[in-house]
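Below is one structure. I have some questions about it.
For this view, one protein chain was removed and the others were kept in their places.
Just so it is clear, A and B label the chains in written order, and each chain counts residues from 1 on its own.
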Amino acid sequence: MDYATLLQILDSTLRLATPLLLACIAGLYSERSGVFDIGLEGKMLVAAMCAGAVAFYTGSAWIGALAGIAGSLLFAAIHGVTSITFRGNQLIAGVALNFLASGMTVLVAQSFFGQGGRTPPLEGAARFNPIHLPFAEAVKDVPIIGTFYHEVISGHSILVYAAFGIVALTWWVLYRTRYGLRLRAVGENPAAVDTAGVSVKGLRFSAVMITGILCGLAGAYMATALQAGFGKEMTAGRGYIALAALIFAKWRPVAAMYACLLFGFFQALALRPDVVEAVVQFKVPVPFLDALPYVLTVLVLAGFVGKAIPPRAGGEPYVKER
Amino acid sequence: MDRLPRWADVALVPLVSLTLAAILSALVIIAIGQDPWEAITVMVQGSVMNAYGWGYTLYYATSFIFTGLAVTVAFHAGLFNIGGEGQAQLGGLGVALACLFIPWPHWTLALIGAACGAALFGAAWAAIPAYLQAKRGSHIVITTIMFNYIAASLMIFMLVDVLRPPGKMDPATDNFPAGTHLPSFNEIPGLNLIFTSGVPANVTFFIALIMAVVVWALLWRTRLGYQIRAFGKSEPAARYAGINPVRIIMIAMLISGGLAGLMAINNVMGEAERLLGNSASGAGFIGIAVALMGRNHPVGVVLAALLFGFLFQGGAELGLWTKIPIELRTVVQGLVILFTGALDMMVRMLLVRVFAFFRSNRMEAA
Partner (left out) sequence: MADAAFAIELKGISKAFGPVQANKDINIAVPKGTIHGIIGENGAGKSTLMSILYGFYKADSGQIFVNGQLTPIPDSQSAIRAGIGMVFQHFKLVQNFTVLENVILGAEEGQMLNTSLAKARSELERLARDYELDVDPDALIEDLSVGHQQRVEILKALYRQAEILILDEPTGVLTPDEADHLFRILKGLKDQGKTVILITHKLREIMEATDNVSVMRRGTMVATVKTAETSPEQLAELMVGRKVLLEVDKGVAKPGEVVLKVEDLRVRDEHKVERLKGVSFEIRAGEILGIAGVAGNGQTEVLETLGGMIRATGKVTMKGQPLPLQGKGADGQSRREAGIAHVPEDRHHHGLILDFTAWENVAFGYFNDPQYQKNALFMDNDAIRADTEKKMATFDVRPPIPTLAAKSFSGGNQQKIVVAREIEQNPALLLIGQPTRGVDIGAIEFIHKQIIALRDAGAAILLVSVELDEIMSLSDRIAVMFDGKIMGFRDPETTNERELGLMMAGVTGKGEAA
């Protein structure tokens, strides 16, 4: 494998890691607050559909993204009401919302566009197009570093850079602000937060809504940046892989970034049968390549995590007890 | 909080949940510009108003009983098996291999052989996530979902590259030999008086009912079932009582996977008579809704499976006769899981209020 191929793969790694990263950080807020969210997948899917449809009508990727966030927020609200207000089973709620999303997106897209559950292809300003970073052209001939900057770092849509910005922001919020302190506390021991006179439900709701917003961005990215429009089941398990990355990262933002880059790299590899074959020295059937990210996800969960200790109060609805 | 009478707890709570899901589904149909009354008419007409419709409804229900029982057994062990879909597909592979490569003299023997193959392959597919949960603590929900995706890829590989007969284009196995044909309802003496034209419902339906009884006996009448339920309710208490967690997780998941796999004798052997791509067509996921609606009890599972059989057959009719996309089924499925599984408490609180209201009225009257 030569350097140019490596750069290509790293370039797709960044593109493919972005929706994982947005969804993973989304999940981090919810789970840190003590609400498990297996419904990242569904929220992304809804957001992708909303973003694809609205971007098509308005011709603006930005308005599309807002619509995606709105759709995702609606689902987040249902998740919040179910698991916080009515203390329902968080896993089951998430699974239900995933099915709801899977059906609703196709139902709506079909009744609006009649294209078999897809939204029409997007072009121009209806998509988030690549941004060329300053000096990318100037340094592209500088060996190694220059080409790396030009090929890998530069030339992505704004959402890719935003995703990495959100990692930094999340780290700062989590460890440097009052909100972060309370968020971490409520996922570990809600009774401590409650007796300190802070609303457990309020905190958890806010976290679940932030999850909604970030999943909205992840879905919008899928439909208006990574692809040109929404397609049936287009998230293809990314919500679950993001969750696996979150566990792998032990619910920490910076580690989550590395985990998502790793999983993005797996996905990028699956797209390059030629490279995989060159490495393993025999022809790998395409279905195996398709399964590669999922297999590697299982391996990572099984092998490297060790005992990942989730937020202690995670998954448990809060009931006052003495 | 006041308690509900037992009958309300057992019957009313699921019924109210179901009604809520139905109302929301109707709203969804209105929202996409269609007529919910027309929809329900088409669904009822096409699924339960004649023997032909019943032949399909019961066929679907058969599959859902298996997958619903699969989810139920795992649930009692405190495990959420979302991998029924992949396990059912692997079960299909087991059936196909048994039917294609062993010359069966009679369908009864073929049925036993294929059932073993189906259960074995389904169980094997559940074994890996089960082992990872038991030994490594890998979250079984995520691993079983991953295994659904992996199963899909594996099946494509098997059908395209391995089992596809030479010269054929579509990714499917050869037709099974005639000796493996399972009697459909229209071929069973007695039943053929009711089911006069060819229907997919077949003898597997009765096996599903037997399995429901077996699962009931297993969970509430055997030591193993007792241990599974105890472990599912409280893992630390199980450790105190000397119940081996690894053993229970493995056994419960193997049974669960086996049951999901068994579904394949209905659709692969009983209906298609060859293995096609995406053979489980969502039945594994519907098992989750069926189990939750059936409150994880085999009787409830059978009833809920019948309801989903109706929904599935009716939904297919919708696709044929109306402009409502067939995905409505998935929406309803999601709503049913949401209301019966996660919003249980809301329905209960609602009913407690209603009961309290009537009680106080009665007291005032007296």
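Going forward, a residue touches a chain if its C-beta (ideal position, glycine included) is under 8 Å from a C-beta of that chain, and two chains touch if they have at least 3 such contacts.
Treat the numbers as computed from the prediction; the structure is a model and nothing was measured.
Only one residue from A:191, A:236, A:271 or A:286 touches the chain missing from this view: A:191.
Of the candidate positions A:179, A:258 or A:288, contact with the hidden chain is made by A:179.
Interface residues of subunit A with the unshown chain, by the touch rule above, are 175-182, 184-185, 188-189, 191-198, 307, 312, 320-322. Think of the hidden chain as still there; on subunit B it touches residues 1-2, 217, 221-223, 226-227, 229-230, 233-234, 236-237, 239-244.
In the analysis below, only the chains that are shown with their structure count from here on.
Centroids built from CA atoms put subunit B at 30 Å from subunit A. Across the complex, subunit B is touched by residues 38, 78, 82-83, 86-93, 95-104, 106-108, 110-111, 117, 236-237, 240, 243-244, 247, 285, 287-288, 290-291, 294-295, 297-298, 301-303, 305, 307-308 of subunit A. Contact residues of subunit B toward subunit A in the complex are 28, 32-34, 80, 82, 128-129, 132, 136-139, 141-143, 145-147, 149-150, 153-154, 156-157, 160-161, 285, 288-289, 292, 323, 325, 327-335, 337-338, 341-346, 349.
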